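Some chains omitted; the rest stay in position.
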């Protein structure tokens, strides 16, 4: 592993406490603050906004768990405006 | 793992005995009281209301087991009004 | 694990010999008496009624095995009238 | 495990040499004599009749192997008339 390389789980770890944008295999998207995660890339978000094909559909207070086997994409820093 | 971080299974553990909202990969949704769970995120609910794309379709007395490999989202605290 | 918590396999174990309602990921449903199960949530039913989207389609005498990887929901006590 | 309980693999084992009805996740169905199986519920049938949504489509002499990951239902004793 070259020194400059960053492991996927490291990226997620560095994003804890910060905004993140998550896309599921079903094209649903969620943005929120990353609160935690595990080795199966199950993740916990807080203050979540839910999108369906780019359109905001719902805001969720509190925490939300998204299951790793349905996640296809994670973007630290959140969804570009 | 940073101190502030919360593991997914911890979130579920803290929700035992409380309302939770569950979405399956097939877009069926269930709310109810979380009674138990295991490491595969199979979960047991009680006093369950079943929704199909946001519309209430059925109420189930007693307990219900939802299989982890079809769960895509869990929201402790239940479904927002 | 909090004392009040019930593990999914415990729920199934307590239902052996009693009615249970099973939904597959393909929306087929089965009710019957739970005769047995294993750690992969493969289950064995007896005196089975088969439904397709809520409509009764067939009655099966004898035993039936349903494979765990296609089960999405189990409800001890059977299907509400 | 309560004494009366029957494990799924036991049911299959007791059906070796007898008629069995198998449904795949793709709704294809097969009846035949169960000749063998393994822990992944791959099964071997003999003298097989193939159905597509309840209609007989083909008879196969000799043996047939059905792969466990596509099996959703097994009924010892065969398909009711």
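Per-chain residue numbering starts at 1, and chain names A, B, C and D are given in the order in which the chains are listed.
Here is the rule we go by: a contact is a pair of C-beta atoms (placed from the backbone, for glycine too) under 8 Å apart; a residue touches a chain by one contact, two chains touch by 3 or more.
Quick caveat, the model's predicted, so the values are computed rather than measured.
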Complete complex - number of sequence copies, 4 represented: 7
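In this section, only the chains that are shown with their structure count from here on.
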Interchain centroid distance [CA atoms averaged], chain C/chain D, Å: 19
Distance from chain D to chain A - Cα centre to Cα centre, in angstrom: 42
Per-residue overlap in chain C, given as positions that touch at least 2 other chains: 69
For the chain C and chain D complex, residues of the former touching the latter: 13, 16-17, 24, 26, 28, 35-38, 42-44, 58-67, 69-70
Residues on chain B engaged by chain A in the complex (per definition of touch): 1-2, 4-12, 25, 27, 41, 68-69, 71-77, 80
